[in-house]
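Heads up, one of the protein chains got dropped from this complex, but the rest are sitting where they should.
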């Protein structure tokens, strides 16, 4: 009960700082395209993968379930956007929204089947989805274009404005990423979030408290599917092309690696993860060669020693420096 | 008819490798409840090490087999000691799974740095000329593959049923807590399981590389195939792992011949999902608490 008693005291100071932080963040986002104009395509990619990652945080961070199947929903979002706009001339934005909702529904169905399973059987089932995605996108040539991919996908058009340039895409992603971060952060601190955390901690006990574990997890899974689908649609509109190489099993792994490395209990963790995994290979050929080994080792270390990810570890370190309170460190787990 | 048989035999040859990967995963799982997705990666690592050993030292391909088996069983014990033991003490099962994903990724990265992105192969153990049996033409390496699998299965069975270590391992597998109370050093059993898995990875990698080309990108397909085989067969069931592996190879051989290899992959996934939903303990697995 101490949490409830302490929290209100800190909230007023906290909200002030939160707003300041948000304002600084928004300014930085506005300024970035002018500060580093040559790195815009990297920032757009980071933004897209951030979107795919952020939706996973309630599922991984709170419910303790690892989904390796984000590429399935990205593929539906991307190929679906291409098909709906090219074959049936749907407006691009409508296609993206409808596909995201469709993916949310699909995730509820899969979730109903998979989430009854104990522990990592869910991870294995979603890994199955990722493998099926890679195989299907190659084999189903009449729909996906097969190995040569889907070409000439239109750019996103919003209120009559064509979102084509890197800068426009970046600002759009900042807004969408911000909204997704806000929703997932609220979800974590809301009643649902606490229910999820309880489920993640001990689902049997949570069940006794009247929390329907599978339902909460299915909702978290649906959220991850919706952001992944949106990320996929935006990626397709940005690249104006999509192919099986973009959604291989390796990519499915790397999305989870981004979340895990950065940390799944804060909105900033996945940003760090996406920046590291997408950004480092751009620094040169030598770096690109070393990235898989580096990412693998970091994942091992982070998963073993820093359950909160790099962001959590930084937070812990800063917290420990500011306020030597060793008892808190234990509670963080 | 011989055409049909040929596809089946080709599929079974690949299936032997999947079965060895799944068997390694199964041994590790039954002792430590860890699903090691990295097992497929170690197969490719062993294969490329064998190729380098063979071309570097100029020894015969067959001679690399025992060397790799020794190096990999010792090496895997080291990996388990350094990576798995600390993680198993601290992490939840989901995080442990990601630790093995990290290992898979790291092995792939090591291959990329050490061998580049070129595919590698080496000569067959006993000559390239095929054996002709009843209108079928069989590469001699097929027999080595079948032999590697047979030796692994038989050796594992003998170890588990005829030795004291095996008894301790079985006790640990069925109830780690009770085994620890009996004075069995569960940590040590876990190291032995990883050592066995390392030996199987070396057997699989060294025996398959003469009939194919392997490179760092092959890591994920092998990991995925081994994982499908192990889960469909039933995690922790050695019999299930072997059956799952051979079945997957057969499926790919026959589908790849008559339709499309991607369809084989999809069928396998459908089977996997069906098994997970309907019979989560796998075809041969013993029912345990897999549902909530």
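Observations on the structure shown:
Each chain gets a letter, A and B, in the order it is written, and its residues are counted from 1.
By definition in this document, a contact is a pair of C-beta atoms (placed from the backbone, for glycine too) under 8 Å apart; a residue touches a chain by one contact, two chains touch by 3 or more.
The rule we apply is simple: contacts and distances are computed from a predicted model.
Matching "CbtB-domain containing protein", "NtaA/DmoA family FMN-dependent monooxygenase", "Branched-chain amino acid ABC transporter substrate-binding protein" or "Glycosyl transferase family 2" against the UniProt entry of the left-out chain gives the name "Branched-chain amino acid ABC transporter substrate-binding protein".
By the touch rule set out above, chain B reaches the unshown chain at residues 2-3, 6-7, 9-11, 13-14, 17, 117-121, 123, 128-130, 132, 137, 139, 141, 208, 211-213, 215, 217-218, 221, 253, 256-257, 260-262. The chain not shown here touches chain A at positions 2-3, 6-7, 10, 13-14, 17-18, 20-22, 24-25, 28-29, 31-32, 35-43, 45, 146-149, 151-153, 164, 166, 235, 239-241, 243, 245-246, 265-266, 268, 271-272, 275, 279, 281-283, 285, 288-289, 311, 314-316, 318-319, 322-323, 325, 328-329, 331-332.
What we mean here is this: only the chains that are shown with their structure count from here on.
Separating the centre of chain A from that of chain B, both taken as means of CA atoms, is a distance of 32 Å.
Chain A contributes residues 60, 64-66, 113-114, 116-121, 123-125, 127-129, 131-132, 135-136, 138-139, 203-204, 207, 213-214, 248-250, 253, 256-257, 260, 289-300, 303-305, 307 to its touches with chain B in the complex.
For chain B in complex with chain A, the residues that touch the partner chain are 35, 83, 86-87, 90-99, 101-110, 112-113, 220, 224, 227-228, 231, 260, 262-263, 265-266, 269-270, 272-273, 276-277, 280, 289-292.
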